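Every protein chain of the complex appears in place save one, which is left out.
Chains here go by letter, A, B and C, matching the order in which they are written, and residues are numbered from 1 within each.
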């Protein structure tokens, strides 16, 4: 049995189920309780769990994440909402030098079961300081798990998995996905395992390896490509660290042509890790260069016409695939 | 004419020359003036330029970088010492959301000629929170320039270039290099252009593309390889953003086998950007996979035996080169 | 009732009229922004300062064009009061190429370096460092410029507030910290995020002098900031000025405002609307006709600005790829060269359409 709900309601269900399941789970964030969050993603939680487990906080990102780490070290499973992913920068020491390193440098005496929720990505002319996708930094930071849901099912299953994980986990939820509806299994114990990708579509001509909101754009491109007789695989990574390298190798072996696409800046993005891994491990499998698509190397501009010009959407992905298959690169 | 001086004295000369040349250049940092800096890299500066231009500050990294941005916007060329690169995390918003973005999002009304000095890298069991190499994050952040000197010549020429640059520039100076001596040209106007790599050694069998302290390790490996009749090119990138893509393409064309090596964590490192760029642009030139070497995906441990086991040094680079040339990968 | 006060004369009267004119211009501009935002002509987010105009007007009336200010996400008033043209502002909010930031910034990232306006900031507390730096820069360059930081009550709970106020205090920097305490940070009442009645007490922790003023009274704000500016120019160091004010609109345009009663807003504005307050203080010194003219002039200025914005083109798509770095735009600029090379591989195929692009007016 499955129901069709919005991405944002899927995160809400995940929170509700995990907070019922485990009394040590609680939420910290700015403007989450009284008004239910900017995207309504916390609606009703304080009413069910109380304002002690769903706390409106001061504008103190460093303290929220720092306190999240401290609570995680001492028997709780805090979920900290970053309001916008861009503000992780205000708590970077707490994420990178504390959360990520404590278990290792203390000789595995402790765990840090903290989840950071980071609404991110490009939408509605939010501008340079409210549109970033920063997952790549954290893939480069040992000690962290990083997940990026692509749809309602991922949203629910990955958030539950993140909360249950004993490792500090960054949950990047793309703002433009919140209203999108999708099917979600009717099972309180449904989780999406961290570290496992999902094949959304199986095709033999080209593999589009992607994650988050770009999965939908890749599916749209794949439908477009069908018309041209090009059959594309779409691999939804779901987790960007630890990457599901086996699924990636498998997709390459089945198609021999690969596009890696994400909304984050292309230079130094997660796509670079994936493309170079493929180059290292699938060298003889490749019929053509691995093509990386991502945002241009500029901040995200305000004007809609500029904003829409600088990150990859379906037509760009489809065109890259066509040229890749036709060896026009 | 050239003189042989230490890396640390080379940075000192660069500071002195640029402060003499431009009265708007000044230094902010913790414990830099009274005692000359942890590595003696500021010795004598306050005596020549006064404690107003070489300021000891409170432990307030966010304010130091924030004030650096504000001063840069209003006619100065501040140089901010981060004490240890790890503490950039305490000023990440100021670097990423302010310094990097202001020029673009304000429609090029302003420039941000700020230099951040970030002593980084693995040495002397400093442990997880004092050993990181974080340049990859900033390559992924549009609006910043990122340089990593490999020797005394680079140290002086790149610091002078960074101070003169109108873009915010991160200058990663690896702590283990400070005492190392090298030749520096006798010319007050000697600068190393940002965005240009330097071929340290020209060989036809394999190219080792690297930067910073790993350049010396690559040169050591190259000498070792000579004995085995393997002739290696060593490319010192000097700047990791903007990358000198032309020099990289050229090195690939001359060798057809490439190793990319750095001390930073391999996963998601600058090597991933370089290796995937090579895969995209030099696909038909490659006789073998591009091999990436970097630190293991763990924080840097304290115990010397552990620390020394987890990042690439000459023997590892040489071994990778041998196996690459012999197609043993 | 304020009308019964004795009339104000001479220079004080002229100041009052100037402050009133500025507050009316801000009010008219923001009511226009609200209207055009709701009409879909302004993309992104917009935060209005209606009710807080006395702070922007009273503060900036003390500043020279070469003094600096740093603003917030709620910065329209500060920007106009510092001297930016309505045309440049409205065109920017309309995302046009003629905008003061070429359409790349918008309401949350508007700046005008020609008048020392270092920018609105999408990051709460983002302005503290910029102002500390501008003030430090004035000292390093040996000028008598000052720098003013506008910020909200919520911003005072962030670390950069603490670090930068302390830095300015120990170095006696010519900075003025103007707090707009409007009782709320988004949906959260200030009473919930700090245990203190007056934020000004925090200045004591830096050894920084402070003043608390009625933020609805533009004269009171002007006088407090005048003293602070005088001290700063004379090398006497920074001052903290807490202005008790109120946000009469939602946090952003479209805010459901479930966190407060409508009546609270009405009560405050009925009692304290800074424009009505100033009209009352001026009393006989300002005729109804003069008062009316201030409004009509402001409305004309806005109408002209909106017409200008509407008739201006959206930016060229190509613009998206330029401007992150300095240097000329051709291949001689290495950074740009890379951008162009990479972009030409795929960007040309990015369609010029998308959810937001309706908003661009095309």
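FYI, contacts are C-beta pairs under 8 Å (C-beta built on N, C-alpha and C of every residue); 3 or more make two chains touch, one makes a residue touch a chain.
Quick caveat, the model's predicted, so the values are computed rather than measured.
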Report task. Name every shown chain in contact with the chain that has been left out of the document. Result -> A, B, C
Report task. Identify the residue among B:99, B:112, B:147 or B:320 that touches the chain left out of the display. Result -> B:320
Report task. Among A:123, A:136, A:167 or A:210, choose the residue that contacts the chain missing from this document, as touch is defined above. Result -> A:167
Requested in this report: Kindly state which of the options B:128, B:141 or B:276 is in contact with the chain not pictured.
Outcome: B:128
Query raised in the report: Which one touches the absent chain: B:41, B:97, B:210 or B:307?
Result: B:307
Report summary line: Given B:30, B:120 or B:173, the residue that touches the chain left out of view is B:30
Report summary line: Answer key for B:14, B:62 or B:147 versus the chain not shown reads B:62
Report task. Extract the touching residues of subunit C with respect to the undisplayed chain. Result -> 157-163, 166, 169-170, 192-196, 201-202, 204-208
Report summary line: Residue positions on subunit A contacting the omitted chain are 24, 26, 52-53, 55, 57-58, 60-76, 78, 93-94, 97-98, 100, 102-111, 142-143, 145, 165-167, 194-196, 241-245
Query raised in the report: Mind pulling the subunit B residues that touch the left-out chain?
Result: 30-31, 34-35, 56-62, 86-87, 90, 123-130, 176, 266-267, 291, 293, 296-299, 301-313, 315-316, 319-320, 329
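Here is the rule we use: only the chains that are shown with their structure count from here on.
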Query raised in the report: For subunit B, which other chain has the most distant CA centre?
Result: C
Query - Inter-centroid spacing, subunit C versus subunit A (mean Cα positions, whole Å) - result: 35
Report task. Give, as an integer number of Å, the spacing between the C-alpha centres of subunit C and subunit B. Result -> 39
Report summary line: Taking each chain's mean CA coordinate, subunit A and subunit B are separated, in whole Å, by 30
Query raised in the report: What parts of subunit C, by residue number, touch at least two of the other chains?
Result: 101, 103-105, 109, 121-123, 126, 159, 323-324, 335, 338
Query - Junction residues of subunit B - those touching two or more other chains - result: 93, 97, 100, 104-105, 142-143
